[in-house]
Each structure stands twice: as C-alpha cells, then as structure tokens.
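Just one protein chain is left out here, and the rest sit where they should.
Up next is subunit A:
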Amino acid sequence: MDVLQIVALGLTATVLIVVVKSQRPDLAVVLSVAAGAIIFLLVLGKIGSIIEVVKELSQRAGISMVYLGTILKIVGIAYIAEFGSQICRDAGEGAVASKIEFAAKVLIMVLAVPIVVAVLQSLLKLLW
C-alpha cells in the first residue's frame, strides 16, 4: 500500500517541479530537495526496523557490535552523500556533486581502515 502513496507523492512533486521550473528554477531545486526528503522520511521507519532485526540476528550469532556499527555508519554516510550529490547534479552542479561523493568516499575509508587492520592482524596470526 505504501508504494502507491510514495509513487503518487513522487509524481505530484515532479509535476509541480516542472510547473515551477519554468518561472522559478531556484524554487524547483528546493522543491525537489523537499520531495526527496519527504519520500525518505516515509521509508525511514521501515529501514529502522530492518536494522533492528539485523542487529538482533548478529547478537545471536555472536558477531561483535563494532563491525555492525561500522557497517551501519558506512551505509548511512553513503546514503546521505548520495542524497546530496544527486540533488546537486539535478540542479546542474556536477562539480559540487563529485566533491560531495569524493568526501564521502574518504569518510568511508576512514571508517573501514580499522576493520581492514583487524582482518590483516588475524590473517597474520593464522600464518605465523
């Protein structure tokens, strides 16, 4: 049922954006930002419950929270960066969009480094 609401909301927002874009291109960008944010807010509750289930399973499987937390952070960073860079690209600012994506990649690398180190250490322990 939710998908109908989301598609309806997206279509009305798109039509309104096209109407507003002819006279006020700047307001059209703001309108697309608002539409994107609203659609994601609708889905955020479901993402939260999925993450709860994943956390529950990982605790039962004995996986330490550190790894899951890092994965969640990386997914969050990736999503927000994609949200921002896509809107910048729609507004015609490809350069700003690629800068946002570059910064997000750096942040994700920063988060991933400790896990890579842990994996390498456990690997070395196995070999020697």
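By definition in this document, contacts are C-beta pairs under 8 Å (C-beta built on N, C-alpha and C of every residue); 3 or more make two chains touch, one makes a residue touch a chain; residues count from 1.
Heads up, the rule we're going with is that contacts and distances are computed from a predicted model.
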Protein name (UniProt record) of the chain left out of view, among "Stage III sporulation protein AC/AD protein family protein", "Translation elongation factor P Lys34:lysine transferase", "Branched-chain amino acid transport ATP-binding protein LivF" or "carbamoyl-phosphate synthase (ammonia)": "Stage III sporulation protein AC/AD protein family protein"
Listed residues A:9, A:91 or A:115, member touching the removed chain: A:9
Identified contact with the non-displayed chain, of A:57, A:75, A:109 or A:123: A:75
Absent chain, residues of subunit A that touch it: 5, 9, 12-13, 16, 19-20, 23-24, 26-28, 30-31, 33-35, 37-38, 40-42, 44, 47-48, 51, 69, 72-73, 75-77, 79-80
